[in-house]
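Below you will find the structure I want to go over with you.
Omission of a single protein chain aside, the complex is shown with its protein chains in their original locations.
Each chain carries a letter (A, B and C) given by its place in the written order, and its residues are counted from 1.
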Amino acid sequence: MNEIKPPRIVERAPEGDEWIPSTCNLCYGTCSILVHKVDGVAVKIEGNPKSTVGKGRLCGKGVSGLMTHYDPNRVRVPMRRTNPEKGIGIDPGWEEISWDEALDEIAGRLKKIRAEDPRKLSIQRTTTVYTMGLPWAAFAPGFGTTNVSEGGGGLHCGNSAHQVSGLLHASWGVLPDFQYCNYALYFGASKGHAAGHNSNSNMGQAADARERGMKMVVIDPMCNFAAAKANEWVPIRVGTDAALALAMCNVLANELGTLDIPYLKAKTNGPYLIGPDGTYVRDIETNEPLVWDTKDSIAKPHNVADSEDMALEGEFEVNGVTCQPSFILLKEHLKKYTPEYAEEITTVPAENIRRLTAEFAKEARIGSTIVIDGVTLPYRPAAAIAFRGLQGHRNATFNFLAVLLLNQLVGAADVVGSCHGFNSAFDGIPETGRMGYQPKAGPDGLMEVGTWMAYDPPYPRPEPKKPEEMGLQDLFVMGMTSPFFNSKEGEELWEKLDMPYRPEMLINYGANIMMSIANKDLIAESLKKLDFIASFDLFMNETSDFVDIILPDRGYLGCYNTRPNSPYIFSHPAGMGDWSWAIQQPVVEPEGKERIFADVLIDLAERADFLSDMNAAFNAVFDLRGENRLQGDKKYSYEEICDADLKNNFGDERGLEFFKKEGVISWPKTPEEVYWRPFTDARVPIYWEWMPELGKKIQAISGPAGLDVPMEYYSALVDYLPCASHECDHDNFDFYTFYYRDTLHTNSFTMENAWLDEAAQLDPYSYNIAMNTQSGLKRGLEDGDLIQLETAKGRKVKGRVHLTQAIHPEGLGIAALCGHWAKGMPVAEGKGIFYNELLELDWENVNPVNLTLDLCSKVKVSRVEEN
Amino acid sequence: MTSARYDQLINDLKSEYRPQREWAEGRGAFLIYGHFLVGVAAGGWLLSRYFGSFDGMVLSYLLACLGGLAHLVNLARPERALNMMLRYKTSWVSRGFWGLTFFMIGGLLYFLSRSEFGAPLGEGSRISAAGDILAIIGSLTMMCYMGFVYTASKGIPFWNSTLHPVLYIAYAIRGGIAVLVLTLALRGQELGGESGLLELWIGVTAVVIVLWVLEIQGAVSSGDETAKRSINDLLAGRLAVYFYGGTLLIGLVVPLVLTTGTIAPLSASILAVIGLASIIGDFFMKYSSIKAGVYLPVRLPHLHR
Amino acid sequence: MKWGMVIDLKRCVGCYGCQLSCKAEHGTPRGVFFARVLKQEEGQYPTVSQTFLPVLCNHCEDPPCVDACPTGASFVWEDDGTVDIDHDLCVGCRTCMLACPYSNRYFNDNEQAYYGDQGQTPYEAARTSQHQEGVVMKCNFCRDRRQEGKEPACVANCPTVARHFGDLDDPTSNVSRLIKERAGFVLHPDKGTKPNVYYLPA
Partner (left out) sequence: MGETPAPELEIEEDRSAVLWYSAERNAAEKPAETAESENSGTTISIDVLLFGLLSAVTTESPISLSLPSTATPLDVVAALEDRFGADSFAQIKDPNIGILTCCRLFVNGEPFEDPYAPISPDGLAGTIEMIILKGFEGG
């Protein structure tokens, strides 16, 4: 037995045996947990049964948190690089420094930049600990920079999923109403079967639904996770979901004719009259879009006529122009998407497309109602949902809209059993009514979200203008996380649009930028241009090669968070049941010199003289009122700010101390909150009238600067548009790669967790490239062979192939984001495939509307000889 | 950082058919040596006793000691070896332990009682008789228990055929003969016609071959994919070298050819070679069949082939 | 009294919650899995199905491992029929590992630290170090948790509530009812060990 080094002796006061309530953050699902601490050491993590978030149970990651917390490879002290040369794999020559030295240097640079132009500072955050990172929402505005972004998360994750879910369902994403849904169509999503928002709670709800008899049809290139549990797996060529969804919409509208006419009249902009130029015909006085009142056979503003009398079809003369209701334009437009056309593109047989659509139409039970807790509601127990897998393509926006359109045609939107936004409406915290939100009608009667993840909701949209943000989101106004932070085009545009400043300094919070966006060389270039990078991290990862000062973070078992599940549209279970409000609190002492990052930010604000601004930002972010507001430039500890936030929302007797003991409080949801759509007088856009005009406005600014906007993406009617990979037809480039989120891993950091890594090594898919057995045998490959994938641009990755029947013959399924090469993560190093190495980060591969990155690529496969 | 054996375990757990390495690699190899030595010793003692070859008995006793030692090395906690006496009611391994214990004690008493250096007990005394009986009981137990250990291992389908115990008995006898032949050869004695040892050896070898063929045929026809996988590993896989080289060539072809006397007259040295080759053949027979053990994969019933 | 478990394959989504909550509960060292998740594929493209199959010791009524064990280290608790190992008796001969048709027994002779030569984490110093080395280890249906009135860790943690734990001798218990109602089946019934872990069809 080789000699085992004793663990570092950390004096632990024998504090006996207690279970401490807090919140898991190995992913942003933020399930409520209880941590068993014995004599100062955390020895078990379990779910907190008092909370509806997880209901006392955790997924595989949640229970494995200890091996990340106590990983000996954790960064434990502040360090400064001594080797000025930066590059992949070049040793930065770390030397330990004190917190004071680190903060003085960072604060000095902040002061200089803030004097010149605070926007020279950009901030990059990991999505993993999204809600725990709330203090950044105060630090950045306090300092004065608007250049804030999620490391790859948004770009890969859900730019379009979030935007379109916001426009149509007033929430961050959509789900089937598991409790009542009888027929769920999954397009490129796992919802309740692998990872993502509320994955743990969704698993329970989806399992209940499956046992109750909900039929699941999963459209996915791979039969893993959701498709494995489905009643029917519909294999599909990668990235062609929109063609299938539009063909199904066509069958619904033009073959079966099973439409929820009252819904389309009252809840969509279907009745709005569209003139020859494709825009609304507007009332001369009120400028409101006009509709045709069939009772009085005259055009009236939408907010004057009764929806019941509005025409959805026909042609009319209004204000001297001939016009038609937008619905008929959509209905006609859909006709070109015949099932036969879709079969050609998607490889899904036409008769399956017709059968599935007929099943969906029948299960939707158009016209039926149901009584829930005494409230009569529309009953549409069928849902078509989608998420990251579907929208990870250049046609992201339309891909997502095409799927959600299926629900709109049968009225299955935010009612019982239907497609749901997560928690789009909330009455507020009992007794104080704080934090409540309700979707409502905005300009032109179209729906505005009740609440949003940030402060630029999807509607109403600002006007595109000459950009002053590095990500150019003030020009691409429907964009969210942006490629222009790191892409070459971004720099060229800053130049040509004479951006008043250039990025000089980056502060990173846990994001592994080198692995989470695209190929590593390109990202390395963009990082090397920055003068100074400071980074809060758990481990020294691939990005650390470019960092100047690394600061040790306490991690989720050592941090405060008063809003782990807020806003409820992000990480709280949907559907009927309870609301829960939990907190996150430090559970164990640090193993080294780690500090709570929020207090570090407050220190920095003090040293760089913007503490009063940061306090004002905290007041704004937490919406603190009365004596809970932070005063002037007084220095608060983050613990005090948390106490103020909780008292502000829950009253003085329920501050931090109350929640530290209680952990979580819950109260019941009402049917009106969960099934809010009939109670909200607002319409959703199924005809995106503003798009052509918006495209032209953007082109007017970006065109002269050398970036042309492809107008087919800015059309008012939803279309299938191929990705670059579909048009790559070099010979023997015959596989489409796609990546999916493994249930065992979160983004790129849990591969270092020894338990999760061990489980992933045993999993047939986690660290392998899944290939169809027949496709593999045809190429003389055997299960376990080492193969190489190469894109047309010459990007290469290697990995072990796993031959399986459970994948489309042209698909290569890879779990992301593995393939570490950093020495600071020895367990993770060399495990799995660095998928993003295959990706380019340029305008041809970015969705021109929401700036989502196209994640599929066409590759050539070859076996790697091993001696 | 990760130990090679741990990586091997992970790869094994990933593969559909997982080879058993518990009694094959690392300290597990000593289990094979132990079973081999104890088997030969048991046969050796009985046959030597029957043919009255004192040398054979001494050699067998030494082999048994070595076998016992090997078994101890196989144990991860040898200091608790005596616990293995407890569950003789159900455990074949425990019965084997008792067998070896009886044999060791019996053999010792037997030697002490009639050794040339005139121990007080003298031949024919009750102690010597007790020793003799104990040793016989011990070696019979050692000979018979071993096959049942494998038959009882439900996790390895290849071993579960009922022929296994008979096969191990046959091994023991063949080993015994080989020990006798070896001791005679070492004494430089020519093999007298009367002993018929060689004929007996050929007969037992034939029995072993028949049992082997039956067992392999049984496994193949049983339709049990796992057993077939073991045989595949044995005849065409990772253990083919040991099987063809060790068991067939050295253990069968060489001695058989030599016994015909065509190559060379049955001189003492040839006898020694025959004996040794036979023993080596037995070793590789056990070595390859034990290492060929493959775990029954855990599968849903309707998927189990 | 005979404890048994029912695992609903329609509910399980292969999240590894059982395998890892068990590991967290007992601090089992590397390469020792009291509970595991297997993935089994069936059929030809495109009519393919994949089943997530969580496995653990079946606590058989006629356990071959207990019969095979020479020292009595492997034994059956009289009070509740669960199969356990007395690590003070085990000599590490590993016979039981070969006797088990479900290969649910693991030999503890790997390094006792998940991060190898970087030493044990404080968690492992608190939990993993309690285990003896050179002995065989297995699931005992969380005897310690049960004595505190809790369900086994894997049952309590399963996010899809796919695992049910109860007394198979009591016909009215949840497990007995589920086995009857949903035609529960066992793995390798032909091995005659009378396993007490049942599966409900996917």
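Everything below uses one rule, namely that a residue touches a chain if its C-beta (ideal position, glycine included) is under 8 Å from a C-beta of that chain, and two chains touch if they have at least 3 such contacts.
Model, not experiment: these values are computed from the prediction.
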| item | value |
| --- | --- |
| Missing chain: touched chains present in the view | A |
| Among A:Glu463, A:Glu653 or A:Glu865, residue touching the chain not depicted | A:Glu463 |
| Contact residue for the chain not shown (choose from A:Val75, A:Ala194 or A:Ala266) | A:Ala266 |
| Candidates A:Val281, A:Cys419 or A:Met480 - the one touching the absent chain | A:Met480 |
| Selected from A:Lys300, A:Lys331, A:Arg563 or A:Arg595 as touching the chain missing from the view | A:Lys331 |
| In chain A, positions touching the absent partner | 28, 117-119, 125, 127, 130, 133, 136-137, 140-150, 153-154, 157-159, 162, 197, 253-263, 265-267, 306-308, 312-313, 331, 358, 361-362, 366-369, 376-379, 411, 415, 443, 453-457, 460-463, 465, 468, 473-474, 480-481, 570, 610, 612-613, 616-617, 619-621, 623, 625-626, 629, 678-682 |
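Quick note on the criterion: only the chains that are shown with their structure count from here on.
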| item | value |
| --- | --- |
| Pairwise touch network: line, ring, star, complete, or other | complete |
| Centroid-based (C-alpha) most distant chain relative to chain B | A |
| Distance from chain B to chain A - Cα centre to Cα centre, in angstrom | 64 |
| Multi-partner residues of chain A (each touching 2 or more other chains) | 758, 762, 764, 826 |
| Multi-partner residues of chain B (at least 2 other chains) | 1, 10, 13 |
| Chain B-facing residues of chain C, complex | 30-31, 36, 38, 40, 42, 51, 53, 55, 64, 66-73, 89-95, 97-103, 107, 109-111, 115-118, 133-135, 185-189, 191, 193, 199 |
| Complex interface listing, chain A residues touching chain B | 758, 761-762, 764, 826 |
| Complex contacts: residues of chain B adjacent to chain C | 1-3, 5-6, 9-10, 13, 18, 20, 22-23, 26, 28, 31, 74-78, 80-81, 83-87, 90-94, 97, 149, 152-156, 159, 293, 295-296, 298-301, 303-304 |
